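Every protein chain except one is present and positioned as in the full complex.
== chain A ==
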Amino acid sequence: MPELCPFGGVAEAPSFSLEDPSFSVEDAEVNFPSIRNFEPIKAKTHCIYSAGSRIWGSPPLDRTLSFRENMRRVAGHMAHFINLSRAMKIDGYVIDLPDREYGDSVEALARSTHAVLRCLSDFDPMGEGCMDKAIEDPAWCFTFGGERIFVNTFAPCYPESHARYGFGSQSTIIAMQPRHTFAPMVRPGDSSLGPAIRQRIRTIFNEHGRSYAGNLSMVPYEAYRCIRPMQPDGPVVRWWETPLDGI
């Protein structure tokens, strides 16, 4: 288990380094281990949009720093993704927690997700503090750098028969998809992803024995969709209520 600092307390003022000389598109897209660790999921998941997507990854965690300090670095790096994702057509940003303990159970995944999102919210350069708002509210969405973002998770706890199976990756992946990246999937003139496409994706997952509960996509609260329960009809994973200390 990596050594992590306790969470909680008063949020620090967001900070980041300007004119970040360490930022490199090549690192974010090719070199970082996060990209390699996400590759099995990207290549093998049955979402028809995944294989062709362009993804950036977080910098590797520095084990000499606390978890919170690591997330501060991730926040600075992710801000570049927010700035560039439209212009460079980057579809998502994955945060890689490379130790199995971060996601060896749904409970651990819930704590890790909460910890990551809490830190990113605290270090949001736009200071919106989305994690301080009412989460069980249809208006809530994870927000960072002024962008509304859908959060998806993959973890080693999920078995081969699960829609969020990691295809052998030992990493816990927090995948960030800004809302604007969904727009190209919607046919011009339509207001949402067409039912035929939805059904096709669902059928492919079913055919590979990884069916998922479609009704979770229709719940009013975005937070319910971040972590899938182990059983398709299982209770909602209330990750935002997990303790932030000692994970």
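Everything that follows uses one rule, which is that a residue touches a chain if its C-beta (ideal position, glycine included) is under 8 Å from a C-beta of that chain, and two chains touch if they have at least 3 such contacts; residues count from 1.
Here is the rule we use: contacts and distances are computed from a predicted model.
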From the options "Branched-chain amino acid ABC transporter permease", "Pentraxin (PTX) domain-containing protein", "4Fe-4S dicluster domain-containing protein" or "ATP phosphoribosyltransferase", the chain left out of the display has the UniProt protein name "Pentraxin (PTX) domain-containing protein"
Quick one: say which of A:47, A:65 or A:126 touches the chain that got left out. A:126
Residue touching the undisplayed chain, where the options are A:82, A:97, A:131 or A:223: A:82
Touching the left-out chain: which of A:38, A:102, A:144 or A:239? A:144
Tell me which stretches of chain A touch the chain missing from the display. 13-16, 18-20, 23, 25, 78-80, 82-84, 86-88, 125-128, 144-147, 180
